[in-house]
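What follows is chain A.
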Amino acid sequence: MVLLFVEKPIERRITVYIYFLEGKMIMAEVAIKLEGKSKRSFLDDIKEIVPAGNLSLCLTCGLCSSGCPATGLFDMDPRKFLRMLVLGMDEEVMKSDWPWTCTMCQRCVYVCPMKIDIPQLVFNVRAARPRDQRPKGIRGSCDAAVNSESCSAMGTPVEDFIFVVNDVLEEYRAAQPEFADMVAPIDKVGAEFFVNQNSREPMTEPDEMVPLWKILHLAGVDWTYSSKAWAAENYCLFLADNENWETLVRRKAAQADALGVKTYLNTE
Partner candidate 1 sequence: MNAENPQNVQGSVMVVGSGIAGMQTALDLADSGFYVYLVEKSPSIGGVMAQLDKTFPTNDCAM
Partner candidate 2 sequence: MDKCIACGECAEKCPKKVTDTFNAGLAKRKAIYVEYPQAVPLKYAIDAPNCIYLKNGKCGFCAKVCPAQAIDFEQKEKTVRLQVGSVILAPGFSAFDPQKLDTYQYSQYQNVITSLEMERILSATGPYHGHLVRPSDKKEPSKIAWLQCIGSRDINRCDHGYCSSVCCMYAVKEAVIAKEHSPVALDTAIFYMDMRTYGKEFESYYQRAKDEKGVRFIRTRVHTIVENRETKDLSLRYVDENGKALEETFDLVVLSVGMETSKELAAFAGRLEIELNADNFAKTDCFSPVKTSRDGIYVCGAFQEPKDIPYSVMEASAAACWAEADLATSRGTLTKTKTFPVEKNITDEEARIGVFVCNCGTNIGGIVNVPAVAEMARTLPGVTYVEENLFTCSQDSQDKIKDIILKKGLNRVVVAACTPRTHEALFQETLRDAGLNKYLFEMANIRNQCSWVHSKEKDEATAKAKDLVRMAVARTRLITSLGQPTISVEPSALVIGGGIAGMTSALGLADQGYAVHLVEKQERLGGIALGLLNTWKGDNVPEKLAEMTKRVTTHSLINVYTGATVKASTGFIGNFETTLSVKGSDRLLKHGAVIVATGAQEHVPQEYLYGQNNRVLTHLELDRAISSDDPRLPAADAVAFIQCVGSRESKRPYCSKVCCTHSIKSAVRFKKINPEAQVFVIYRDIRTYGQRELLYREAREKGVIFIRYDLERKPEVKNDGDRLAITVKDHILGRDIEIHADLLILAAAIVPRDNEVLAQMFKLSCNSDNFFNEAHAKLRPVEFATAGIFLAGMAHYPKPIEESIAQAAAAASRAAVTLSKDRITVEGVVSYVKEFMCRGCGECERACPFNAISVQETDKAMLAAVVKEALCKGCGMCAVACPTGAASVHHFDDREVLTMVETAFEY
Partner candidate 3 sequence: MQLTKQQIDYCMECGVCTGSCPISQERPGFSPRQMIKRTLVEPDGNILQSDDVWACLSCSRCSDRCPVGIDFPEFIRSYRQKAKVLANLPKESHHGIFQTITTIQSGTLHQNRTAWTAGAGTIKEKGEYFYFVGCAPFHNPVFKYLDLNVIDIPKNILKILNALGIEPVISNDERCCGHDSYWGGNEELFAKLARKNVETIVASGAKTVIFGCPEGYATFKEHYPAIVGDLPFEIRHISEFLVEKLPASEITLKKSVNGTVTFHDPCRLGRRMGMYEQPRQLINMVPDTVFKEMDNNRQNAVCCGTTAWMECSSCSKTMQTKRLMEAKQIGAQTIITACPKCQIHLTCAKSNTDIDVEVKDLYAYLAEQL
Partner candidate 4 sequence: MSGEFKPKIIAFACNWCAYSAADLAGVSRFQYPPNLRIIRVMCSGRINPNFILKGFQNGADGVLVAG
């Protein structure tokens, strides 16, 4: 019994905004000025991107915020976030770090009576920050993955991965005779399953990879790792770096295709 998650690349039209950002947003008692024709804002773009998630439909009912664990962080919540966008306060929203506390868990849109896709808006707002001002941790992971042949957020070199896998495998084969013929194939062409691997394990907790191997072994599954693009994680998605996100997905898919596997088994 194994969980399957087939990731499908989705076409998204992305508008990139360049804003200058300085320091954190301060919630000051300064009146929000609304006048005349509004300049083009998220509001307008969202309508084009996700008509069903039209944020101006918001009833300000509070359901999203009532259910959101990020409510209150950075003095924000989904409703306030939405409200600021409705009022065209794009710049202030951009300054807030709140969108980075959203885990896109979708509890909000799950119940929103107007089905407003708040996570999608969060994604757009993240994407609108200049790349160099997005949180370093995620950006680093994304960059590392893009720059790594493994697509690993930890930048794990291909050789390291191969070494660790084989090393651990051998160790276990030796120590646990019942699993003497357990395999952890890499780049096995035509295998049934393409298994990816979160970089954390090979890098820091190699033993944690073993249970999965054992299960696959016992289940008699015909699987393989890939030496390249084997990393499961994709931080570019979280960075709202669509371009690189897509690049990574394409690279992983290409690798799977290259190995001629039938199914892409995502462990993430």
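Observations on the structure shown:
Keep this in mind: a contact is a pair of C-beta atoms (placed from the backbone, for glycine too) under 8 Å apart; a residue touches a chain by one contact, two chains touch by 3 or more; residues count from 1.
The candidates came about this way: all candidates are chains of the complex that A comes from, given by their letters.
All values reported here derive from a predicted model rather than from experimental measurement.
Only one option in 1, 2, 3 or 4 touches chain A in this complex, and it is number 2. Considering their complex, residues 27, 29-38, 43, 54, 56-68, 71-72, 75-77, 79-80, 83-84, 86-87, 107, 109-115 of chain A touch candidate 2.
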